[in-house]
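This report concerns only the one structure given below.
A single protein chain has been omitted from the complex, and every remaining protein chain is retained in its original position.
Chain IDs A and B follow the sequence of writing; residue 1 opens each chain.
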Amino acid sequence: MTSRQLRLGIGAVGALAAVAAPWLAPSFVTQLAFLWLMVVFALTWDIMGGHAGYNSFGNVLFFGIGAYTCAIVQRDLGMGYLGGFAGGIALAGLAAALVALLLGPSVLALRGHYFAIATLGLSVAAADIAAGWRYIGAASGMTTPQYPGAIEDRGRFFYFLLATLAGLTLLTLRRLYAGRFGLALGAIRDDEEKAEAMGLSTTRYKIIAWCIAAFFLGLAGAVAGNLVGYIDPREFAFAGPTYGVWMVLMAILGGRGTLWGPVLGAGVFHLTQELFWTYLLGWQRVAMGLFILAVVVYLPQGLVGGLERILPRRLGAASAVGHDTSPREAGQ
Amino acid sequence: MNAQLEVRNVTKRFGGVVANHDVSLSIPARSIVGLIGPNGSGKTTLFNCIVGYHPIDSGSIRFAGRELSQLPVPQVARLGILRTFQQTRVYRRMTALQNMQISERRARDSLAALFARVPAAVDDEAGSLLEFVGLHGQRFVRAEELSFGQQKLLELAMALMNHPSMLLLDEPTAGISPTLINVLIDRLQRVNLDLGITLFVIEHNMRVIMRLARHIYCLAHGELLASGSPEAIRNDSRVIDAYLGAT
Partner (left out) sequence: MDGLTLLLHAPVLNLQLLVDGVLVGAIFALVAYGMALLWGVMNLINVAQGDFVIIGGYVAFFAVSGGVPPLLAVPCSAAVVALVGWILYRIVIRRVVVGELFTSILATYGIGIVLQQLANQLFGSDVRTVESGLGSVSLLDGMLTVARIKVLAFLGTGLLGAALVWFMRRSRLGQAIRATAQNARAARVLGVDTDCVYAATFAINGAICGAAGALVAMTWIVQPYAGLSYTVRSFMVVVAAGLGNLAGIVAVGGGLGIAENYAGFLLGTEYQSAFVFSLLVVVLVLRNQLLLRQRQYLK
């Protein structure tokens, strides 16, 4: 069986499992829905963090904007459940992308740790502002409309919604990374000054990348807000110490700068978290913090990075030595 | 005067240190001009000023009639004047081929183009340029795993990929073997003759620059010391003193 056949086989089985999951494990359908949310978190973080080299500690900003935008649309535009929800989702993505577009030129001009801390500041400021703004419920937050169907259907509905979103994100990013966009981000990450010296419009690419991340996070916020039913400014919408950190952690755990690394990281992370919740209730947050620390200190290259070291051939790493090497030409 | 690059009275200060003082020179199109001088004479700083990496304190830099000194680095590069770096900078985690692909010159990237794959024509050109510098066999190797000499060649190929009309080369032969130096000189001469690219080259290797350049400028202590043909410069006592006197 060739490597390609193996990958297609695994992909087919995976896709089948993903579709059948709500019926295979009905009592876990919400946790599984959250798994897809984590996948979106990790993938969107990795666009800027892993591929462009801009580590954001505040991506949760866009998640919260999406959640609130959708809730506002659903509350104020009176379009019925499906209409309001669909409209809310669309506007959520656009609103988040718009914020990224507006903040981009100034915030993305910051580099390295300055960018990281600035984004951190943005997300916490957003939490504080949201917690004081009466139009969106201030500290009490907002509620989203009730799902107009049966309870069993609700679980499946949100599962497939989030799975579709995750799939959409993955496919979009796969396409983007395969072309000039992916190359541009890599150039920015590896040597931004060199990229500028070669005439690359680095600012443009950075802003577009951030807008794409924001867009999908906004959509995710809208859907997740409706899944949870209640949007709390600090614990859900702009939840820095939880969602915000997890976004970073999952991508690192899986492997930054790859396509499947964040997905793997999201899976492992989510599973770990569920286990901690079940067996360590009360101390699961502390355990999570220690887990984060352990990953950062001992596994900074991520699982994919670790695997690549063990099985370079199988994963087709680009570090395989080239084919023809004529010493005269190759300049040794 | 048919100068492609016209540097006039450029002065650049860093705090109290004057790195370039009232430097003027002109580079005719399609020529190969050398820039020599002892360490610390301000050669790389001049390059940095020309491409917009530093704002200049006074003077003017005109390229094909356009004033460069107010433009940001990416814009200067897009006008067709590129530079290579003394420490050789390539995109380390990407393969040689990917380095080439991203060096393709695009006037404007439309949003739709974001989703498109790299065109075959680009791949072909990248391949032939890599062949030109002898790296075709290493095109799938990560840049960081290439030897220093190979990285230098890659950097040159990347610059060529961008279709510049002028190349500022900062010590292109530093730190590589004599065999490779000859390869490099040959390639540079072909680049100049066949592709018509003007070369402005900083060099410490006198043998190389005397062979390559038709005209040489010499900097010392941030000022222009001498200018002339290779023979004239070679015999200029001021130049000899500058090198011998420099610590």
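Assume a residue touches a chain if its C-beta (ideal position, glycine included) is under 8 Å from a C-beta of that chain, and two chains touch if they have at least 3 such contacts.
All figures in this text were calculated on a predicted structure; none of them were measured in a lab.
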Which of A:M79, A:L110, A:V228 or A:L307 contacts the chain that the document leaves out: A:L110
Selected residue (touches chain absent from view) among A:M142, A:A209 or A:V248: A:V248
Hidden partner chain, residues of chain B it touches: 52-55, 72-73
Hidden partner interface residues of chain A, rising order: 55, 57, 106-107, 109-114, 116-118, 120-122, 124-125, 128-129, 131-132, 240-241, 245, 248, 252, 282-283, 285-286, 288-290, 292-293, 296-297, 300
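As a working rule, only the chains that are shown with their structure count from here on.
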Chain A to chain B touching residues, read off their complex: 175-176, 178-181, 183-184, 186-187, 189-191, 193-202, 204-205, 208, 257, 318-326, 328-332
Contact set on chain B toward chain A in their complex: 51, 53, 72-75, 77-78, 82-83, 85, 89-95, 98, 101-103, 105-106, 109, 111, 113-118, 134-142, 145, 147, 149-150, 153, 158-159, 162, 176-177, 179-180, 183
